[in-house]
Structure formats: structure tokens, C-alpha cells
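A single protein chain has been omitted; all remaining protein chains appear in their positions.
Chain naming follows the written order as A and B, and within any one chain the residues start at number 1.
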Amino acid sequence: MSALLEVRGVSRFFGGLAALSDVSFSLEQGEILGLIGPNGAGKTTMFNCVNGFYPPSRGEVFFKGERISGLKPYQICQRGMARTFQVVRPLQRMSTLDNVVASAFLRAKSRHAAVEKAEEILKFTNLWEVRDMLSKGLPLGLRKRLEIARALATEPELLLLDEACAGLNPSELDESIAIIRRIKERGITIMIIEHHMKVIMSISDRIVVLNYGQKLAEGTPEQISRNPQVIEAYLGEGE
Amino acid sequence: MQRYAPLAVAALLALVPFLGLSSYLMHIFILVIMWAIIGMAWNLLGGFTGLVSFGHAAFFGLGAYCAAIVYHHFAWSGWWGLPLSVVVVALFSLVMGFVVLRLRGPYFNLSTLAIGEVLRVTAQNLDKLTQGDLGILLSQRTWTEKQNYYWVVLLLALGTYYAVKALVGSRRGYYFVAIREDQDAAESLGINTTLNKTISLTVSGVLTGIAGAFYFNYMGYIDPKVVFDLPGISILAIMIVMVGGAATLTGPLVGSVIMVLLAEWVRSIPKLGAAHMSVFGVLLILMIIFLPNGLVGDFGKIRKLFRRKEAA
Partner (left out) sequence: MPKLEVFLQTLIQGFLLGGLYALIGLGMALIMGVMKIINLAHGQLMMIAMYMAFWLFTLGHVDPYVSVLLAVPAMFGIGVAIQKWLINPLQRVDSIMPQNQIILTVGIGMVLTNLATLFFSGDYRSTPVSYATKAWYLSDFWKTSPLELSVSYKELVSFLVAAAITAALWFFLQKTDTGKSIRATAQDKDAALLMGVNVERMRVVTFGLGTALVGAAGCLFIPAYYLFPDLGGQFTTIAFVVTIIGGLGSTTGAIFGGLILAVFESFTATYVGMGWATVGRFVIFVAVLIFLPGGVYSLIRSKKLGK
């Protein structure tokens, strides 16, 4: 199986600061890759480079064999990659349903099809009950799920989840993990940034660890949890 | 039933000339309808897509001068200005969009204001083309009576209403609102924000330009200070939508009726006449603070206010 996503030697500079330094890894289809690291390690920056928010200063990103570094986010989304944001960004004055319809239009040929798709996704993510509520009235847990629902409506092959579980209470957490597993069952590949160690360890197939913008380690959850450098990097961190 | 409401309203309005109203009242009707067009056009860009333009006079004046120049330099009927303005304003919108649509928030607002003013000063200075501040006069108006003008503008308004409605109800409409709410999120969901903003700007501009071309043919005289006027055209467009209610289909219609009637009423009061700009300014301030979503948008708020009075 050829890699779905390939990150080759990606660096990203802001002024004189290197947020990412020569990071390389790849993602196989069907797996869940966890991206972890202390605060400021460059995880969201990596997402932004992969997703097209800004191009890497150096290095390249390949998706399905095609070079995507330098393309705009909507072009990358059209090619099958969707993302959620760490600080949720609902389309506030639209209802939950409309939020998802808006993104379903990417693949849907007609409004009818888009609404159908959106309704299916809302049921899949357990948001059916609040479909008519204005998204700015949703509590945080549901807003996080709306982020995921919107991304799913674009029928991605790769889903980038940026801290989809941050700030959730234990029952919301369980539900989110269940949804993520269901997404994997649908055949969607996932790359997830997360601080909740338990979440990452339990759902990831593999993990990449970043620290100060560099790749510190890569491996299975077991290997990572025993890696002395990783432990040291996290020493003093909560969780 | 609701689907035919607009057509019914239009049919009723079409009968107005038969009421035998005075020329002055017909003039008011025509202005109201013309401003409804401008309001709906502005609303598409500002209310639905969230791109607040302070320079719609640019489109209006450009359309007006298309008609005027075609008449003055080529001796064609000024009415050719309407189809011509579609082409000219569309091209202008594309160029303008290339410059300003990359800007966010206040940068965008200020640059639209700047563009409106640039066109005004340019029209004033290019007197070989535009006759500068002298303006261009239509020596023979097409019709002496007002009714045919009325039906023309009514038809244009109906067309504008349905065009905006179709756009807003379609996939484009969702995209426009998504861009308004969160442009970056929209981009990440596969929405080509640059393309959609350009579509919104161009349609909004073209519709306004058509109103401008109509204006020349109807009034029979234009000059840069009038058709490119910042408070009189650009700000008035904003006020119409604000008063009526942004991002609603009927808001601009309500707003146009109110603002045009208000303007005429204030102008007619003997002492207060010259102060109509102050009245507008005060109204604008009050609207912004108390009814920011306009009469249609904040209708719920207004209803609550009346209910409380009744209960007391």
C-alpha cells in the first residue's frame, strides 16, 4: 500500500523562528496517526502546512502521490482532505444542519442531495436532535462534533482532527472516541492532534512525536510510551 | 401561496400609474423602486457575503456614465447604456475584485470607499470624456410622462429580486453566508472563496450599474458629484439595507420605502430641510445602537417592545 500522505523534510519559518524543522513522516491508508508533543511543538503548524493554510517554507507534502504543498485549502479539500480546527469555527448564524449542508455542497450535485448527505452525517455524529439550532447556541462538546460533521460532509479520504477532544467531559470524550472509531470503520484515514494521552494511546495505530518543531520519535503507542526522550520531553507536563 | 406573493405585489404596483397620481408622487415611487434595486444589490454583497462596501456609488456612477457617454459621444439612445453597463461594470468588478477582495475587514471597507472616491475625482478630471463637473445633459427624454419609466424600473426591480433570490437559495447562497461567517473555515471546507467573493461582487455591481444607467435616462442629467456621491449614494445604500434588515430578501424593499420617504419628508419641512443629512446621521446612529439588524431583522425585538407596553 503506497502512502496516502507523505510529509518530506517540511520546515516552516515565521520571521526568524523555526516552528517546524525538517519533519518527515508518512501516513498509510486506513490508519489513525496521532501527532503529539508539548505545547508549541508545532503540531497545528504542521496541520496548517498540510492543509494548505500556508505553504511549507521548505520541503514538500504529497497526497495520494500528488504534490499538494502550495495549493490552497479549498483545492486540497477538493482532493479529499478535510480538517477541523483547534478553536472551533462554526458558521455561527447558520443552523447546525446548514453548517453541514454548506460543506456537503462540495460533492453534492443539487441542493436536495446536499441536504440528504448532511442529514445522514448529522445522524452519524449524533447531532440530529440539534439540527435546527443556531450553531452559535451549541455547547462546546456539540460544537466540536459539528466540526467533525462538517469535515465528514466533504467526503474526505483523510481527516485531520485538531484537538477534537480538548475541553470535553468524560462522557463527551467517550462519545467522541466512538465517533472517531466509526469514522475509521468507514475507511477514512485520520491524523489526530491530541493532548489527552489516554485518547491518543487507545485509538492511534501509530504516533509521531514533535518537540520544538522537530520530529522526536515515531512508532506504535507502546514504543512511544517507553521512549525515554519522549518521557523527558513531557516531564513536568500535566496529563 | 407565498411563492406568488412577489408577483402579486408587482402586479399591484404595476397598476399604480392608473391611479392618476401627481408627477411628483410618481417620481417618489420611481425613486423608491430604484433604490430597492440598489439596496438588494448591496445586500447581496454586504448582508449575505459579509463584504460591506462603502463605495457602491462607483458602480452606480459607472453605469450612469455608460449611458451618458454612449448618448453624448455616439448619439445613440441612452437606453443602450443598460446592456453596455452590464459589460463595463462586470469588467470593472473583476479588476476591482482582483485588487480589493484579498483584503480583510476594515482594509476591504476602506478600499471600497477609496474606489468610489477615485472614480468620482477621475470623472471630474477627465472632462474630455465626461464633461467633468458640467455633467451630461439628455436633451430629449424618451417619454414625457412618468409611467413608462415607472414600468421599466418596476421590471428591473422584479428581475433583481428574482436574481438575488435564486442566487441566495442556491449553493452560492450557502457559500456566500459561509464566507461571511468564517472565511477560513469555509476555505477549508472546499469553498473557493476567491471565486465566490468575485461572483458576489460582480453581480452586486452589475445590478447597481443597471440602476445607474436607468437613472441617467430617467433624470436626464448627471454629474460626478451626484452619481458618485459618498453620502448620497454609497452611504444611503448601506442605510437602506441596515434600516430594512441585512441578509433578508425583503429588508431592502422596506428600507427603501422608509429612507426615500423620510428623505422627502425631511426636505419638505421648512426649517429642517437643509438638515436632512443630520437627521439621517442621527437615524443611522440610533439604528446601529438599537436595531442593528434592521426592521425586518430585529422584528422580534420590536414586537417584544410593543407587547411589553400592552402588558403594562
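Note that a contact is a pair of C-beta atoms (placed from the backbone, for glycine too) under 8 Å apart; a residue touches a chain by one contact, two chains touch by 3 or more.
Because the structure is predicted, anything quoted here is derived from the model rather than measured.
Asks: Check each of B:85, B:183 or B:293 against the chain that is not shown and name the one that touches it.
Replies: B:293
Asks: In the whole complex, not just what's shown, which of B:109, B:131 or B:256 touches the removed chain?
Replies: Result: among the candidates, B:109 touches the missing chain.
Asks: So one chain is hidden, and I want to know which residue out of B:40, B:136, B:201 or B:235 touches that hidden chain in the complete assembly.
Replies: Going through B:40, B:136, B:201 or B:235 one by one, B:235 is the residue touching the chain not shown.
Asks: Considering the whole complex rather than only what is displayed, give the residues of chain B touching the chain that is not shown.
Replies: Per the touch rule, chain B residues meeting the hidden chain are 46-47, 50, 52, 54, 99-100, 103, 105-107, 109-111, 114-115, 117-118, 121-122, 124-125, 180, 230-231, 235, 238, 242, 246-247, 274-278, 280-285, 288-289, 292-293, 297.
Please note the rule applied: only the chains that are shown with their structure count from here on.
Asks: Applying the document's contact rule, which stretches of chain B touch chain A when the two form their complex?
Replies: 169-171, 174-175, 177-178, 181-182, 184-193
Asks: Give every residue of chain A touching chain B within the complex, in rising order.
Replies: For this pair, the touching residues of chain A are 51, 53, 72-74, 77-78, 82-83, 85, 89-94, 98, 101-103, 105-106, 111, 114, 150-151, 153-154.
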